[in-house]
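With one protein chain withheld, the remaining protein chains of the complex are depicted in position.
Each chain carries a letter (A and B) given by its place in the written order, and its residues are counted from 1.
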Amino acid sequence: MILHHIQTSALTDNALNTCLRYIHPNDSILLAGDAVNCLLQSSWQLRLASVNLFVLYDDIHARGIQQHIGRIAANMSAELFHIIDYSNFVEQSLKHNKVITW
Amino acid sequence: MKSVAILFRHAPFGTTCGREGLDVAMLSASFEQQVSLIFTDEAVLHLLAGQTPEQAGSKDYLSALKALPLYDIDTVLVCNESMQRLGINAAELSIDAKVASCNEITNTLQAVDEVLVF
Partner (left out) sequence: MSKFIIQVNGSVYGSSASFRALNFCQSVLANGHHIITVFFYQDGVTNSNALTCPASDEIDMHTQWQAFALQHQVPLTNCVSAALRRGVLSKQESLENGKDHWNSDEAFAMGGLGELVVGIEKADRLVSF
């Protein structure tokens, strides 16, 4: 069970795409920094719909996209979509067996 | 001792990721850690034979790849999908590396203690 940590925009870096090529069904993805923006695109919403997903609260609010993300989250599975703070990020890094920062 | 996978995903020479990742791999191995290397995306180009890094303003760190067995780094996986996308075949590789399916790479990522991406 791996926490895949993505920090870069999916439009300018292949990190998220590469991570999805090797992800195991039991793994999770954490979107942080510019990586949170990919959720605004329906193509990425679709690709991430079946993944246990964590999104960093501060990075959504810093970018003023919380309402967009709220609407998008309503269409995602509540069990798989989690907006988390740094404290929870720390605990998730321990609940998973390792963190891979792509 | 821990098992560590160093995963390369950036193209050679455009950044120093490959060089600095390889340094971590060699050093981990010399500290008796169990090291595997994984090359994916454009990083598979690190393994092409006949490169002249100096012409791109880079130190020739690729020749160190030939020394991997001396460091007991025996597991070198190259992503088959990435190779196919770039039109590279196994005969063009400069070292003895295993052309690996996505599944094999997934399994390696799951099995090792830590993964560092460069």
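In this text, a contact is a pair of C-beta atoms (placed from the backbone, for glycine too) under 8 Å apart; a residue touches a chain by one contact, two chains touch by 3 or more.
Only a predicted model underlies this, so the values are computations on that prediction, with no experimental measurement involved.
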item	value
Touching residue (missing chain; options A:Ala32, A:Val55 or A:Ala73)	A:Ala32
Per the touch definition above, residue among B:Ala11, B:Leu48, B:Cys102 or B:Leu116 touching the missing chain	B:Leu116
Touching residues (missing chain, whole complex) on chain A	5, 7, 32-34, 56, 58, 85-87, 89-91, 93-94, 98-99, 101
Interface with the unshown chain - residue positions in chain B	1-2, 4, 16-17, 20, 23-24, 27-28, 31, 33, 113-114, 116-117
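The criterion applied here is as follows: only the chains that are shown with their structure count from here on.
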item	value
Centre-of-Cα separation between chain B and chain A, whole angstrom	27
Touch list for chain A against partner chain B, complex	2, 14-15, 18, 21-24, 98, 100-102
Chain A contact footprint on chain B (complex, rising order)	7, 9, 40-41, 79, 81, 102, 105-106, 109-110, 113-115, 117
